[in-house]
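The other protein chains are all here in position, but one chain of the complex has been omitted.
On to chain A.
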Amino acid sequence: MKYIIIGNSAAAVGCIEGIRRQDADSPVTVISAERYHTYSRPLISYLLAGKTTERKMKYRPESFYSDNRCKLIAGKTVISIQPDKKTVTLSDGKSLDYDKLLVATGSTPFVPPIAGLDSVTRKTTFLSLDDAKGLEQSIAKDCRVLILGAGLIGLKCAEGINKRVQSVTVVDMADRILPSILDQAGAAMVKSHMEKKGIQFLLSDSVQEFRGDLAILKSGKKIPFDLLVIAVGVRSNTALVANAGGEVGRGIAVNDRCETSLPDVYAAGDCTECKEVTSGERRVLALLPNAYMQGECAGVNMAGGSAHYDKAIAMNAIGFFGLHILTAGSYEGEDYITKSAGVYKRLFCKDNRLCGYILIGDVARAGIYTQMIKDRTPLDTVDFELIKEKPQLMAFSRARRKEMLGGESA
């Protein structure tokens, strides 16, 4: 059996570890566009903040490829897949054959077509180690940074560089920060916390035009800057599979075995769309845990095992300047809100199920909620008053606890 993995991030690592649970020896070739040992992409902002180093941000130890008997081809891209011949063609014209293929090509930052963008002297996106290294070179104490996008990537970038530059201004079309994971009240709390640390926000506004290093906003405001960071979103890299005739939507379509519509071609991570449990919709879940678990599932199946990844939910753990935010699921149905100094909590319940939550400040034991969402635990089987108060195993039945803590099945 010959395995090829296109990509070298969390989904690829999950796949390698999944394959090796089943098949200790068959050759695995990893093809990576980036010339690096596998690294944790979400850590690039921590690198800029000095909270990790290039050595510590390696996602797996130095010996990972040799320990797992993998060949890493770094610095080359795959330009096409020939599913009928079971080959891939590399950028240097070489072709490699496979029995099972994983596409883990990730995503690419979306750069919106804004008038005058070409006239900006210094601009970058923020998704890769090279982006972070470029930023590292560009920033200075007197640098005014303008960030487009108040999403997870834009705000982590803002936090990472805040102490090292003169000013950070974030512009977003939405009326609140982190609009994909927070409600109004939660967003207001996080925004106020970040403003105290010096980050400036211009919301419900967008750049109409750049005139060199001057941004003209829709509102008429003129913002001069020295460095522009574009963080308005990412797009799944689906072209390889689409061009080979595979089914793609916003991401590469995969089933719960992480198979694409092409025979013996699997896909995992940010490049895919899969069924999200709470909404029942096919969504791109560009999250590291999702990437790893899809990759692992694909790997086990590629090596002849049987794995299903059918508990994917939208979930995020993120923090800014010491304020932690954990969110999961969908925000619909009945809600329960608790607020106190520095703490915000909102639970969402629908059809006798917990379907989502937002926790800010006090995030202890949130995984108990997360698991209830994934398992679709009927709320009439738990003590709901206790669950509303805080995540706790006390809310479950004695029999269920015996399974969980006593290792005995009911």
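Simple rule for what comes next: contacts are C-beta pairs under 8 Å (C-beta built on N, C-alpha and C of every residue); 3 or more make two chains touch, one makes a residue touch a chain; residues count from 1.
FYI, contacts and distances are computed from a predicted model.
Missing chain, UniProt protein name, picked from "4Fe-4S binding protein", "Cytochrome c oxidase subunit 1", "AzlC family protein" or "Peptide/nickel transport system permease protein": "4Fe-4S binding protein". When you scan A:P179, A:G198, A:G233 or A:G367 for touch with the missing chain, the hit is A:G367. One chain of the complex is left out; on chain A, the residues touching it are 10, 14, 40, 42-43, 46, 51-52, 56-61, 288-289, 292-293, 296, 315-319, 322, 324, 326, 328, 363-368, 370-371, 391-394, 398, 401, 404-409.
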